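Shown here: the complex without one of its protein chains, the others still in place.
Going in written order, the chains are labelled A, B and C, and every chain counts its residues from 1.
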Amino acid sequence: MGDVRCAVVGLGRLGSRHAYNLAKNVKGASLVAVADVLPESAEKTARELGVPEWTTDAEAVIQRADIDAVVIVTSTDMHAPLAKKAAEAGKALFIEKPLSLDMEESRAIVEAVEKAGVYCEVGFMRRFDPAYQEAKRRIAAGDIGRPLYFKAVSRDPQAPPESYIPRSGGIFVDMTIHDYDLARFLMEREVTEVTAMGSIVHSKEMEKYDDVDTAVTYLRFEDGAAGDIESTRNSFYGYDIRTEIIGTEGSLIISGVQRHPRVQVWKPGSGTYEIEPGFLERFEMAYLAEMVSFIERVREGGTPAVSVRDALAAQAIAVAADRSYREKRSVSVEAVSVTA
Amino acid sequence: MGDVRCAVVGLGRLGSRHAYNLAKNVKGASLVAVADVLPESAEKTARELGVPEWTTDAEAVIQRADIDAVVIVTSTDMHAPLAKKAAEAGKALFIEKPLSLDMEESRAIVEAVEKAGVYCEVGFMRRFDPAYQEAKRRIAAGDIGRPLYFKAVSRDPQAPPESYIPRSGGIFVDMTIHDYDLARFLMEREVTEVTAMGSIVHSKEMEKYDDVDTAVTYLRFEDGAAGDIESTRNSFYGYDIRTEIIGTEGSLIISGVQRHPRVQVWKPGSGTYEIEPGFLERFEMAYLAEMVSFIERVREGGTPAVSVRDALAAQAIAVAADRSYREKRSVSVEAVSVTA
Amino acid sequence: MGDVRCAVVGLGRLGSRHAYNLAKNVKGASLVAVADVLPESAEKTARELGVPEWTTDAEAVIQRADIDAVVIVTSTDMHAPLAKKAAEAGKALFIEKPLSLDMEESRAIVEAVEKAGVYCEVGFMRRFDPAYQEAKRRIAAGDIGRPLYFKAVSRDPQAPPESYIPRSGGIFVDMTIHDYDLARFLMEREVTEVTAMGSIVHSKEMEKYDDVDTAVTYLRFEDGAAGDIESTRNSFYGYDIRTEIIGTEGSLIISGVQRHPRVQVWKPGSGTYEIEPGFLERFEMAYLAEMVSFIERVREGGTPAVSVRDALAAQAIAVAADRSYREKRSVSVEAVSVTA
Partner (left out) sequence: MGDVRCAVVGLGRLGSRHAYNLAKNVKGASLVAVADVLPESAEKTARELGVPEWTTDAEAVIQRADIDAVVIVTSTDMHAPLAKKAAEAGKALFIEKPLSLDMEESRAIVEAVEKAGVYCEVGFMRRFDPAYQEAKRRIAAGDIGRPLYFKAVSRDPQAPPESYIPRSGGIFVDMTIHDYDLARFLMEREVTEVTAMGSIVHSKEMEKYDDVDTAVTYLRFEDGAAGDIESTRNSFYGYDIRTEIIGTEGSLIISGVQRHPRVQVWKPGSGTYEIEPGFLERFEMAYLAEMVSFIERVREGGTPAVSVRDALAAQAIAVAADRSYREKRSVSVEAVSVTA
């Protein structure tokens, strides 16, 4: 089979990264078109990566007959309309997380994808990180016995710009959703109930959007296992992602504070480790592996590594957490899945 | 001034440790009597440590004119009656945590101590650990800016024997109380509200005592700072105590998984680090420093490193957490302090 | 420009890795032929990687008009004859280290390459490792001030099979040569004198080949800087590669004992870190980056990342070390470069 002919729609920081990987690093992929609402972004990306065509018309690109796969990295509100069009046009699809900010809309995407029978993967890139892959293998190999407790910490180096807050969906849907996905991925069971708490410890401007800059979600799983997740927007020392599983025979931790753990610089009054500046650096290999896997599965006809159903399940937990925080009570995930 | 003449009352694992340190390691202290309800324990300790007298009559020992200081390490229900007698007899006092299982009783101890004007310290030994001391210094030096978030993990290698559970006071009062004390010690401000959740993930026998083997307490501090504490009874891989503070200019972590961090053994299929088997090993230096400090302050007339008021404050948080867990709602600490 | 059409000659462990990377991972490369003296190796590789042609006739493949680049990973004694033929045929070349076991022969390769004016790179893959790349950047950025001392440890998990020893060139030429190359790469100056010592601490069979299983090389650099390198064949705990530079303002260490440094498993009596089993695992990314760089430079006409002159310089140090060990005296590298 020839190369998978791809288009990337949406060229922000992450869209540009996907475009770069498809153009330069992923063997078996050809990046044939890029689109962005800003013509200068589209033109610049096309020029730098040697992409034959660029446009501001995302819908047009999606429907081109010579495109096999569409990678959607637009603002979240555009995910559903574009995904539905692409599915109807029979394209293989990659959609960034979250599917949407609204359960109803996300369910519509799932429906469109399943009706069209197209390949569709959602961008929970942490699953592709070598450390998370290794963790998955070791749990499967029984290295820690039966998993009993899931613990995660996700810390961004700074709060997003104020303009982003009202359209982020709130800390649980925008940020903690990665950890909800990991909880399902690593514990291999469903979350049944969540209790969420939050505070503004620094970013006072969040108050007017009824959002918080630090939150804890307590998780209950279907078989009695439990867990907790801390989400912090203002981690002034750097980007820090950690995940830990306690099992009946051991414990496993994935710790993200070190960027180049094999290089240490010792200086008087200075540091041993580089601290990760942000997600693009911490998950550099994950983003590449994600695209490699996407192209490989599209070429060889496999099932998605992260399906729309997975994305929907993570979103249901996030919506339940958001409701729990607001209503100051524990909330059943199933109730949200069915009715929200 | 001559040596401080001490008696240790209660010779379980921890009482024996205090007796050993006073007899062998603490310059300026003389251990002149030990007492335990089991005569064989008292006799054995006296013999091994060269202590001149042993008895099963704790009250008698407390009132001896030639004793300057009494270290009370009995079961928790005996703390209040013995402490009151010792205070009335004008003795310097060291009492293990918690003061009691009941706020009323603890307040009575505080009153007795303050009325008698005796020196009285409570055994929150973590404060004396070199790492916690260093953390305190670095926070005071402004190394992490203004503290915004307190995070703690406390994991025991196994649940206590079933017989202990009903008289433990529950996970919050028995175990998490150390972390409530550290929260006050390191954040240097009061906790105003707690929300607590818990689950039984392994020790099914706890169900009949309405206790849990894993819990999370969410903390709100008086100035808007927040925090969370995980307490786990069944940490099958070892004893693991970690504390972390996120500040406006950095973050600080005290991590407890390494016992001899300077010795690493690399072997095929085996491990780099020793894991702490339990609190006596992890806090070996803390227990010694605690007794050294106690004797020094008694000799030199200082104020207690950890006062009965500190102990009462930690207990109020624990009681509020316990109530929060049971009533499934956030609970104000002040309400408990006043009325519980 | 279209893909670079490559042939890999020699399909041992490392040749197979290069073939795999060129076929599957390196965008811009086409692997069109593989050759090995064992027909079953050649056939198997061709089949598994979808390579159109395989052969046992290395010379024939080298001279094919439709091949742009040849990757030589044969036994060391075949490097010179094949490299000369390929250079005369105008092919871009990649040769595994060492160029040869004989300075005269290596000089002949250099001459052939320079006369033909072809691109030729030598396989010192450590330079491509992300950690070594980062180290290079940080030294260049002045992070450790002026480098004063170079220190390296290279430990193989076990001695090679006895049959390999007599044709290895000895520990200095076969193994330590990687560190001599790193010394030049990271210190950015030439080694002028070496003093080498060695012992057999375990592999008694080496005695009959006048080789050793552990050695230390002391280095003097042209400007007074110094260094030492330990080479150990029997590192029973795993593959362990470390490099360290002490500078006037700090120190930098690249440490190789951790394979998946972000995943730690804590278990009673077991280990925290995975130990690297061998060079293919430790330098997995380096081998890939090396091929990516090779293809990119061939396509875009750059100069080799590691030239034949670099390889010759490292070999001269190795030969001087070998002579120093045998003659129990310090040996000038320049003398070897000129006369050996």
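Following the convention adopted for this analysis, contacts are C-beta pairs under 8 Å (C-beta built on N, C-alpha and C of every residue); 3 or more make two chains touch, one makes a residue touch a chain.
A quick note: this is a predicted structure, and the numbers were derived from the prediction, not measured.
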item	value
Hidden-chain contact residue, picked from the options B:E43, B:E88, B:E114 or B:D143	B:D143
From C:A69, C:L148 or C:V319, residue that would touch the chain that is not displayed	C:L148
From C:L49, C:V110, C:I200 or C:A305, residue that would touch the chain that is not displayed	C:I200
Hidden partner chain, touching residue among B:S16, B:S235 or B:S251	B:S251
Residue of C:P98, C:G123, C:G247 or C:P304 touching the missing chain in the full complex	C:G247
Missing-partner contacts on chain C, residue numbers	145, 148-149, 151, 153, 155, 195, 197, 199-202, 214, 216, 218, 220, 224-226, 228, 230, 232, 234-237, 240, 246-251, 328-330
Absent-chain interface as seen on chain B, which is shown	24-27, 129-131, 134-135, 138, 143-144, 249-256, 258, 260-268, 270
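The definition used in the following text is that only the chains that are shown with their structure count from here on.
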item	value
Interface composition of copies chain A and chain C: same or different, split at half	same
Averaged-CA centre spacing for the pair chain B and chain A, given as whole angstrom	42
Chain centre separation in whole Å, for chain C relative to chain B (CA means)	57
Chain A and chain C, separation of their C-alpha mean positions in angstrom	39
Per-residue multi-chain contacts in chain A, two or more chains	144, 249-251
